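We show some of the complex, not the whole, and keep each chain where it was.
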Amino acid sequence: MKKIEAIIKPFKLEEVKEALATLEISGMTITEVKGYGRQQGHTELYRGAEYVVDFIPKLKIELAVTEEMVDEVVQKIAAAAKTGKIGDGKIFVSSLEKIIRIRTLEEDREAI
Amino acid sequence: MENLADVSYVLNTFFALFAMVLIIFMVPGFAMLEAGLVRSKNVTAVLTVNTMIYAVASLAFLLVGYSLAFGSWENDSMSKWAAFLFQMAFVGKVINIMSGGVSERIRVLPLALFGVIMSAFIYPVVVNVSWGADFLAGTFLDLEMYDLAGSSVIHSTGGWALLAAILITGARRGKYTKEGRIRAIPASNIPLVTLGAFLLWIGWFGFNGGSVGSIASKESADAVALTIMNTNTAGLAGALSAALIMYIQYKKFDITMILNGALGGLVAITAGPNLYDIYTPLLIGAIGATLVVFAVPFFDRLRIDDPVGALSVHLVNGIWGTIAVGIFSDKSLLLQLKGIIVVALFAFVASYVVLYVINKLIPLRVSQEDEYDGLDLAECGMESYPEFVKS
């Protein structure tokens, strides 16, 4: 089993969710994160002084999938999350040794 | 003090100042209500709009509008400055009503410009023909409706301006999906909504009580007290009715609807709180709240996107309150209806034209990207709650 972690622009969540639904993937976990990268932060103003906020809100989507689905899922996410502008984010794939569904104690494939 | 006339003058001045102060509580009242109802990315912008409106509308009224509305500053029954202040406290409200309903997409600058024109010209003309110098007196267009504290003059005028503004700017992106679904965009801060609604409610005591015009006799004092009592009763009945309707429909107490119901009742009573016995406001307020509860989804079905429910509260109940005077008092229903129509035509058309022209010069609406990121950054460069992690 693999774990896919995707850092995306927050407003793309809905589209990514819909794209994954077409693969019948219905489970995922979302975290609010802040990203730092090539994308420049925006300028804010405070009492007559401008300053740069360099951490930009992003969403991290975490997803456990079976080996054979990895490529398709990654592609779908990338397609749905893409705007073509700087700051679109990254997808990381790593390996999972075990998955357990707490409710049933099912393991691995059955647990996804 | 030299004689009882002076005592009257002093009492009326003092009372007008008291009433005016209560109305000024509506400035933070509207600001908190609207800041609570919008998403957190648009809160600073909404607060800025409210502050700017108070500034530009009051100044335009001071420099131009007041003279236009009343012809003269002179006043025998109270200090002319107190009389001005009381009237000045009204003017921002008309624009607050309008600005709230186009929140989350309208830019500050063109809105402020519209505020200037509204309070220097459009609203003063409405006041002129209803409460003021009445330059149309004797003509067919003369407004002879009874409207003590402005169900039509204030609330409908603001409501029609809002309708014009919504038609021109359009709905918030994402509110209505391509598939025709209506998406709920929840309020970000319910305590602020509640605080704002109660500040408005308290302001209403000054608004309506002060509109009696004098407190300096037994009869006037009674009229003022009855006015405040009936105002409050209509608000109470509005809150309770909205609560019951929502509970029956959803088995839930929807506080935003309960507060909107209260405000709807308050708007509805405003045309004639001094005309009714103490029980009629129960009915007027209850009907007002019912109208709100059904108008909110109705406007949504028409894809008229009003994030704070201002059309349902102010326009619908401004009309209902003006009609109610014709039904529950001895005033002529016909004249009330005529008043409603004249205000509608003038306020809507004038606002539409002005907004249309402004929109050509300075677009009312923010860009798609700015709307997505929130108006706080685009318009003010400042987040409302920068430290709280948002979802």
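Per-chain numbering from 1; labels A and B assigned in written order.
The rule is simple: contacts are C-beta pairs under 8 Å (C-beta built on N, C-alpha and C of every residue); 3 or more make two chains touch, one makes a residue touch a chain.
Note that the structure is predicted; figures quoted are calculated from it, not measured.
Only one copy of each distinct protein chain is drawn here, but the full complex in this file has the composition A x3, B x3.
Rule of thumb we're sticking to: only the chains that are shown with their structure count from here on.
Partner subunit A is touched in their complex by these residues of subunit B: 372-373, 377, 380-383, 386, 389-391. Those residues of subunit A whose C-beta lies close enough to touch subunit B in the complex are 11, 32, 42-46, 50, 57.
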